[in-house]
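To keep things clear, I will list the structure first and then write my remarks on it.
With one protein chain removed, the remaining protein chains of the complex are shown where they sit.
So, subunit A:
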């Protein structure tokens, strides 16, 4: 009796972690693993099939080569735009997060709410608002033309600038919040110790603040870069065909051209590219243990 009474809680305790992850695992299996397998299969269908006639599974690995040959410029552009947007987000977000975390005092919560405030409206509506702001007949373009900062026939909308700016605007909170979380944990006494040990403010940042906030930098850049690479709304609303990103190509392949095998192949290529880049990046950042 006593043996089983003592053993039962121990066995239950061992089972608890598995029970806790079970719902999440089931969800992932149904809504992630199954669709990914389906998408993988689709990417290997006969490219000559159609939605009305149906697709035959022909293991057409050639779909990948065709997709890459046709759309490599959009791939490169996506990586470039997303990389630029991520770098700008980091440059804007780090000082912002530092001030909120270390210097804002009683304004801290208000500032955090302001960072998150854009999320109260939909992604699409926010981007449409920027379309209005950057419009050729809008006040901003007019003002810049009057100040001779923009040529008389110059445009803000439908430029790479507009697309990258839209990405920065939409993903900045994803950069700021992880940075805030790691900078908020930073012990101010370590900064005093660094100053006491002959480190100027700049060197204190370089040798103490930055290394200790690397987990936030890595998390923030990943959360910004990954969705930005695959984004198509900014490029669609604020750009032109010449600024289209890989997300736009996939969008049109699935919904306009109805070329399912190619759309699936492009999606897989994008996934693979991101996976490789992220792996290399995390390795280089040397923060595996911190993540």
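Throughout what follows, contacts are C-beta pairs under 8 Å (C-beta built on N, C-alpha and C of every residue); 3 or more make two chains touch, one makes a residue touch a chain; residues count from 1.
Just so we're on the same page, contacts and distances are computed from a predicted model.
Q: What name does the UniProt record list for the absent chain among "Peptide/nickel transport system ATP-binding protein", "Menaquinol:cytochrome c reductase cytochrome b subunit", "Protein-arginine kinase" or "Polyamine-transporting ATPase"?
A: The missing chain's protein name, per its UniProt entry, is "Polyamine-transporting ATPase".
Q: Of the residues A:87, A:129, A:150 or A:212, which one touches the chain left out of the display?
A: A:212
Q: Pick from A:92, A:199 or A:277: which residue touches the chain that isn't shown?
A: Final answer for the missing-chain contact: A:199.
Q: In the full complex, which residues of subunit A touch the absent chain?
A: Counting over the whole complex, subunit A touches the hidden chain at residues 187, 189-190, 192-200, 203, 207-208, 211-212.
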